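One chain of protein is taken out of this complex; the other chains stay put.
Chain nomenclature is as follows: A and B, assigned in order of appearance, with residue numbering initiated at 1 for each chain independently.
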Amino acid sequence: MTFFILLSIVLFFLGAGLVYRFQDIARKSRFFEKDQDTWAKKIFDLNIKGFFLNTLFQIKLFKAGKLRWLAHFLVILGFVYLLIVHAMDGVTSGFFSWYQPGIAPFRFLRNLAGLGVGLGCVLFLLRRLPRFRTNRERVKRKKGDRFRGTASILLILALIVSGFLLEASRIISEPRFDEMVEEYSGLDEDSGQMDLEAFWVKNYHLVLKEDLSSKSIDYENAASLNQEYCLDCHDRPDEAFISTPLALGAKPFGNWLARFRVDNVFYWLHYVIGLLLLAFLPFSRMFHLIAIPVASTRKRIRPQSLKKNMGLLDLFSLTACTNCGFCSEVCNVYPNFQVTGNGEILPHLKIETVKTMAKKGLWDARTVARLRSGNDDCTRCGRCADICPSGIDLIRLWESADHLMTSLGCPDNYTQVLGTSFEQWTRQDLFPKDFGNSSLTSGLADQVAAFENCVQCTICTNSCPVVAHDLNQNDLGPHQVMNLLRLGEKHMATGSRMVWHCLTCYSCQELCPQGIRVTDILLELRTQGQKTAGQIKLSQLTNQGSDK
Amino acid sequence: MRLAYFPGCKITFFLKEYGRAVEAVMAALGVTLVELPFNCCGNPSRGKNFEVSIFSAIKNLALARKYGLDIMTPCKCCFGQLKHGVYWYETRKDLRVKIDRLLAQEGLFYSSSHESDRQPSSIKHLLSFLYHDIGIDTLEDKITRPLESDKTVLQQGCHALRPFCVTGFDNPFAPQIFKALVNITGLDVIDWSKETECCGSPVAHDHGDLALKILNNKAQTANREGAVYICTACTHCQLQYQGEEAGHILSKNGLLAVSYPFVLGEALGIPLEKLRLG
Partner (left out) sequence: MTDLNSIDCDLLVIGAGFAGMVAAARASHLGLRTVLAGNSGSLIFVSGLMDYLGVYPMDAKGVLDDPAQGLACLQSENSTHPYGGISHEQIIQCFEFVKWILGKEGLAYHLSPGRNLPVLTAMGTFKPSFMVPRTMEKGSLLFGEKKRLLLIDIKGLQGFSARQAAGGLAKTLDEVICLTVEIPGITKTIPPIILAELFEDPGVQESFVRQVLPFSNRVDIAGMPAVCGVHDSLGIQQKIEKMTGLDLFEIPGIPPSIPGLRLKNAFEKRLAALGVKFLSNTRIKDPVFNGGKFIFTGVTDSGKLSISAKGAVLGIGRFFSKGLNAGRDKIMETLFQLDVRQPVTRSLWHGTNFLTRQGHKINQAGIETDQRFRPLKKGGQPVFPGLYAVGSILAHNDWMRLKSGSGVSLVSACTAVDDFYQGVTKAKI
């Protein structure tokens, strides 16, 4: 009875938790533009194949990492078996009359499933040890997230261990034996209970307080009693290839265990852990059990549809992220992170930041600016989305994140430059401190020798496709940019449209009769302008934040 | 023949069919493409962070060197950037030191002082590989299903062509390699006043209007000069020409953009569905 009350409470919690999570996500998944496809269409536009392949077989995880897939598959397979056949045995045995947990092969299977889950969990934990992590996996993660992941694994492991302990302790438990005898046979001292006890001590590893070795035992009677009352539900326990050795090991302490009814302690422990897992499912890492199948049903984005529905931030899919880090391992622009140290380049960290941003808006100007920069580095190669074991449509997410940031007033540097007035651009206090002057640049724009030979012959400007096709909007020709450098007005040049629109076709550089690396200089000016643009953007975002 | 295949960032998502065509053609020519865990070539970062762009390029080369393979890419931007990477790595000493340090952290080496028995990988574009390594005559012999001699203009792709001093690809003003390779498929390559001009892809994101103007100009001139096909050999160029709006502009001018791997694949007699579906 207590058990049912507890279960009901937990199920209520679970239901409420799920409703809360779903609502919360739906509330935050906002449309930033109205004229998008309708929900109805979205809902029916399902990716059924993806759902089956990824939910049942975790095909994407298989492609990503075989060992991790094995661990997952062991856990999932074992868990599903245990959930259906063991946890819900009341329901299961209702459907299948031949099912009894204590007979072959179910006893064996239960141990096998438990072993699988346990092994999987151990693999998970091992992988988390620093020595088994590759260089790339050591990229930083949020502490809270790591804790949540490890806690979930430990809880599952505890459930399995307590299960085995429960089974082992019950095998040898005399009080439990007595309870069963009383409930199912009605035997007493006279009608051969002792015979049965002795039979069970001999064959079923039961531990008795009383020493029966001096008594005369009618084993034939015992065998027939066993046949009559027990054998329908209880094979010899040896099939339980984990619990039985445990039980044998615990035999010397059998009386002590029986006195304190340790088997009951394990029973409650096992149930409480199970219920805890259930209750916290919506809020723990385990939520990905639900989120991944849902995310996997989302239609994959195609190149043609990339620019559609940009305003949709599919937060639900994001909750399927388990922070596994595969995306960052394959990330095309991982070297950008290695050089700049901006973690917001890495997909698995970007996801977290995008989630926070969806919730809190421009909560932290610096972080949002870093996210903008990191997301602008992304080349949309799609390798993260291809590998994501949770089936999250990451390319769409990066597009949406760009869109979201722009709508929050954090545009890319290009837009920032073109939207900045000349006066503001040339304000001295916004000059980046390490402006130019670094031995790690191409070192042209700050080196007089690189452009002093320019004779302003205008061949560069004449050959420039930007000048040709953007004639009325373009401000300076390349030769005028070179002239600005000669006049010492480099900073002015960094904000010119020419520098930001350069197609890098290298026509000017190939033709320059003086051998000036015109295109390389334009590119270097742009890299320097990026810093100014970043500074201006950050100061604007900070002001915007403090206004609120 | 084994090559480290460097598909670049466009094939993996935007242009899967381009990649399949490259793979099919290479398989037909008996070339094994080895996939290594390459990263971005660094070209997108050229205007953002110089260090990143050169480090990215060199890291790829170091990886290919580790496996003793030459790099082959079907993208001219990747090709050019890898070449630029070598130039700047050799030119800027402080940068070289920093890059070497970062590479060493992952057990990679580019400069010849480490594992000096191992040659640096050479960088090949699909076209230069076909022209120089397979050989134009060998290739011509393998053409089993020549195409009809439709008038074709070539989009050369800037980043392989210029600066010649860095890329060493072909004559930067009157390129010959691409022309010869298309002519053997049966298509009839004709002169195009905009052959060596940029396709507009680099500003497609930031300044879409300019990219469209360039595209319109390309389509009109190609049409005026008598072409029915624009043939590309760069993922960025192809992507620029086959977008929704671009496709509309081209078809308005009676043009179709085709990528060279497709053209060659068909001429080699590879079944079309193999080129498209892999």
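Quick notes on this one:
Here is the rule we go by: a residue touches a chain if its C-beta (ideal position, glycine included) is under 8 Å from a C-beta of that chain, and two chains touch if they have at least 3 such contacts.
Predicted model only: the values in this text are computed from it and were never measured.
Annotation: of B:55, B:169 or B:260, B:169 touches the absent chain (contact as defined above).
Contact with the chain that does not appear here is found for just one residue of B:2, B:118 or B:132, B:132. Among A:247, A:388 or A:512, only A:512 touches the chain that is left out of the view. The residue from B:32, B:193 or B:251 that touches the chain not shown here is B:193.
Interface with the hidden chain, as seen from subunit B, comprises residues 83, 86-87, 122-124, 128, 132, 163-169, 171-176, 191, 193, 220-221, 224.
Where subunit A meets the missing chain, the touching residues are 455, 457-459, 461-463, 467-468, 471-472, 477, 510-513, 515.
Note that only the chains that are shown with their structure count from here on.
Taking the mean of the C-alpha atoms as each chain's centre, subunit A and subunit B sit 35 Å apart.
Contact residues on subunit A toward subunit B in their complex (touch as defined above): 135, 303-304, 330-336, 338-340, 376-377, 379-383, 385-386, 395, 412-415, 439-443, 465-466, 469-470, 473, 500-507, 509-510, 517, 519, 523-524, 526-527, 530. By the touch criterion given at the top, residues 9-10, 12-15, 37, 39-40, 42, 44-52, 55-56, 59, 88, 92-95, 98, 102, 105-106, 158-159, 161-164, 172-173, 196-198, 200, 202-203, 206-207, 210, 213-214, 217, 244 of subunit B touch subunit A in their complex.
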